[in-house]
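One chain of protein is taken out of this complex; the other chains stay put.
Chain nomenclature is as follows: A and B, assigned in order of appearance, with residue numbering initiated at 1 for each chain independently.
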Amino acid sequence: MEREELRKIIEGIIFVSDEPVNEKTIQKAIGDSVDLSTIKGILQELQLEYSSSTHGFELVEVAGGYQFRTKKELREWIRKLEKFQPQRFSRSAMEVLSIIAYRQPVTRAEIEAMRGGIDSSGALRTLLLKKLIKISGRKNDVPGRPFTYSTTKKFLEVFGLKDLSDLPPIEEFIKKEV
Amino acid sequence: MEREELRKIIEGIIFVSDEPVNEKTIQKAIGDSVDLSTIKGILQELQLEYSSSTHGFELVEVAGGYQFRTKKELREWIRKLEKFQPQRFSRSAMEVLSIIAYRQPVTRAEIEAMRGGIDSSGALRTLLLKKLIKISGRKNDVPGRPFTYSTTKKFLEVFGLKDLSDLPPIEEFIKKEV
Partner (left out) sequence: MRVNLPLFEGPLDLLLYLIKKNEFDIFDIPISQITQEYLEYLSNMEKLNMEIATEFIVMAAKLLQIKVMMLLRGDEEAEEDPREELVSALISYQAFKEAVDFLLSREILNKDVFLKSHAKKQIEDEEVWTELSPSDLMLLMKDILKRMKKPSFQEIEIEKVSVVEKVKFIIEKTSENKTFLFDELVSEISNLMHLVAFILAILELMRLGIVKVVQMKPFGKIMVYRTEKKFEENLLKGIEEYGERRAQEDN
């Protein structure tokens, strides 16, 4: 297949997909005759093209795949356009979320201990309902075998992270001064 | 506003809109300072650009407005892609699955009663096809001896559960008593 044709198919596939699409999925859809490095090369080409200032959206690498998203500088225009409620997060939900992000899988008791003993059931519930976290298993070596929580793919999507390793190491946030 | 900036905003607005967008809607969003002919000109420019054979989608004029759509010739590829996308479950399938998970063995009539009389045959069929549930027997003390449904081993695998006792209790998130 010609490169131009390939590029067109890849662009169309990403455009139509509801979820971020990765190289492997693209390869499966196109056929094994096209190697991953060619696909990767085209994805980079597309990223470069849409990053130009004439475009209103760009190709972002997120949650293990590629997705078209509007550019940040257009947010005021889009917010004006739409009558929607922007994502909002309470301080406590965000604290619980960041602890889960870094310490997953983690139990509710562990989360609460790290927050100085604050009851975190409400925040957990909110995060579960928003599908930013999920119950990922149980901690078997603790009496009562409590449930453990982990972040979801949607968490990566909402915060624009490629994968969990895209989070800066927690040590970077440890400051000598307060 | 500069033409390039304007073009970018227009592209972004069309990209996020649910409905085809027309010149007037765009003008309303951007402000009256930009005249319709400029907007029209930019729309034509965009149409021309995306009609090029390197692009997987195009800007089409439909239902009195403009909308991005994938190109027709990509239909086959997109269909192929769908096979490799993660499975999607509708709310009704998920509701039926929760009821079976927590109340098994359970009959269709019991499921529908819990859901306020909503017909659940479609959801049951989907779940049977996906092998997340199975017919586990019949309820003999009810006229017509209806079938009962239960979850399968695959259900446990998909949800990462060792056994059914690993399902979170429904009361888990009631605020703890102090």
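A few notes on this one:
Simple rule for what comes next: a residue touches a chain if its C-beta (ideal position, glycine included) is under 8 Å from a C-beta of that chain, and two chains touch if they have at least 3 such contacts.
Bear in mind that the values here come from a model prediction, so they are computed numbers and not experimental data.
For the chain left out of this panel, the touching residue among A:28, A:139 or A:154 is A:154. Along chain A, the points of touch with the absent chain fall at residues 15-19, 57, 60, 67-72, 75, 78, 84, 86-87, 89, 91-92, 94-95, 97-99, 101-102, 114-119, 128-129, 131, 133-136, 152-154, 157-161, 167-168, 170-171, 173-178.
Listed here are the chain B residues that touch the chain not shown: 15-18, 63-64, 68, 72, 75, 86-92, 94-95, 97-99, 101-102, 114-116, 122, 158-161, 166-170, 172, 178.
Everything that follows uses one rule, which is that only the chains that are shown with their structure count from here on.
Separation between the centroids of chain A and chain B, computed from CA atoms only, is 18 Å. The touching residues of chain B, when paired with chain A in their complex, are 4, 7-17, 29-30, 53-57, 68, 70-71, 74, 77-78, 80-81, 83-86, 160, 162, 166, 168, 172-176.
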